[in-house]
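Heads up, one of the protein chains got dropped from this complex, but the rest are sitting where they should.
Order as written gives the chain letters A and B; numbering starts at 1 within each chain.
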Amino acid sequence: MKKEFRFKIDVPKYIYPIGRGGEKFAEGLKKGELYAAYCEICDNYMMPPSAYCPRCFSEIKKYEKVTNAYLDLYTILWKDFEGKDLEEPIIYGFIRFEVDEEPVEGGLIHRLKVDDPSKMVLGVRVNPIFKPEEERRGTITDIEYFVIE
Amino acid sequence: MKPENPPGTPYKRNDLEEGRVLYTEDSLELWYRWSLGKYLSKYLEGLKEGRILGRYCKACGRIYVPPREVCQYCFRETDEWVEVGDTGRVNTAVVSYIQADRSRMDKPLIIAVIELEGASKGMGILHRLGEVDPEDVINRKIFGKKVKAVWKPPEERTGSVNDILYFKPVEEV
Partner (left out) sequence: MRMNIHLKNRVACVGAGMTLFRRRLYETSDELMWLAAKQALEDAGLTIKDIDCVVYGTAPDNFDGIHMQSEALADGGGALNKPYTRVYVGGGTGVFSAIAGWWHVASGLCRRVLVIAEEKMSHVQPHPQYVFHHIFDPVTEKPLGVNLIWIFALEMHRYMYKYNIKKEDIALVSVKNKRNALDHPAAQLGMKITVEDVLNSEVLVWPVQRLDISPISDGAVALVFTDEENAKQLTDEPIWIEGVGWNLDTMYWTNRDLAFPTYLYYAGKMAYKMAGIHNPRKEIDFAEVYDPFDYKELHHMEGLQLARKGEAPILTREGVTERDGDLPINPSGGLLGVGNPIAAAGLMKVAEVYWQLKGQAGKRQVKKDVVTGLAQAWGDLMQVGTVIIMRR
């Protein structure tokens, strides 16, 4: 007796415009810079930046270039999506930021390239490595990875 | 007048293509393996044998096609298997010129809800009609007419609703 039935749910393509909040972020990425949103009412920096403050609901008018990035957490991937061993493990870091020594709420998850594992300690300063300018599209993959300073 | 100055920034498709609107893209493909359960398994197995099966609820006397585990009116398990006929009457029919992704079909397709003979009144199934002039759908002459299933040859059947190619009229339209 037939017991199983295979079918798929597919959508050939999604297109997500980056929107108002993503605009400043994208411009920054293209220039090789990272911007945080600043809410003047709550005196709060946010990353990734949005168009509005989720707490006071006011429109974000100021985006500030981050001045410091550091490794807050990391994880090491040994297997791919299907559970097969990766040729080389991939390290993902949770990167937090500061603007002029002020903390930024949130952060970014990104790849970390580590030459010397002994340097991989929490809190260490990291720097983004961008793709060549002509390849940047204003998306998060414009950053190839972060490296430990 | 409300709403006053409704906000929002419209854009056009070519704003994407020409780089005026930045975007990211992705796609979705999820594969499922559904366990069919007792009732649909047997229904598909029946189709493979050229038979249409339903379930009978003896509390209210209804015969359900496709077969169901539970009678929706009595909220109790249905009781028996019943073979209904592969003939029925057209409840409603339409002529489709488009596919699921909104693209045009090469050749129009006639779709109908067919109330099978032997099932309870109003228990229809969705299927195609064949050997019908689209005009007779458009002028609704096909409504209420008797139709019969045209099956694939037994060796080509897989246990699917597509084991029936289409239903065709067996009385004058």
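Rule of thumb we're sticking to: a residue touches a chain if its C-beta (ideal position, glycine included) is under 8 Å from a C-beta of that chain, and two chains touch if they have at least 3 such contacts.
On a predicted model such as this, the values are computed, not experimentally measured, just so you know.
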Touch criterion as defined above, residue of B:53, B:84 or B:123 at the omitted chain: B:123
Residue of A:51, A:73 or A:86 touching the missing chain in the full complex: A:51
Interface residues of subunit A (partner: the chain not displayed): 5, 7, 9, 11-22, 50-52, 54-57
Touch list for subunit B against the chain that is not drawn: 1-13, 21, 26, 28, 32, 34, 36, 40, 43-44, 64, 66, 68, 72, 91-102, 109, 111-113, 122-128, 134, 137-138, 140, 143, 160-162
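Throughout what follows, only the chains that are shown with their structure count from here on.
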Averaged-CA centre spacing for the pair subunit B and subunit A, given as whole angstrom: 45
Contacting residues of subunit A [partner subunit B, same complex]: 1-18, 20, 22-23, 26, 137-139
Subunit A-touching residues of subunit B, taken from the complex the two chains share: 9, 11, 16, 21-36, 40-42, 44-45, 48, 159
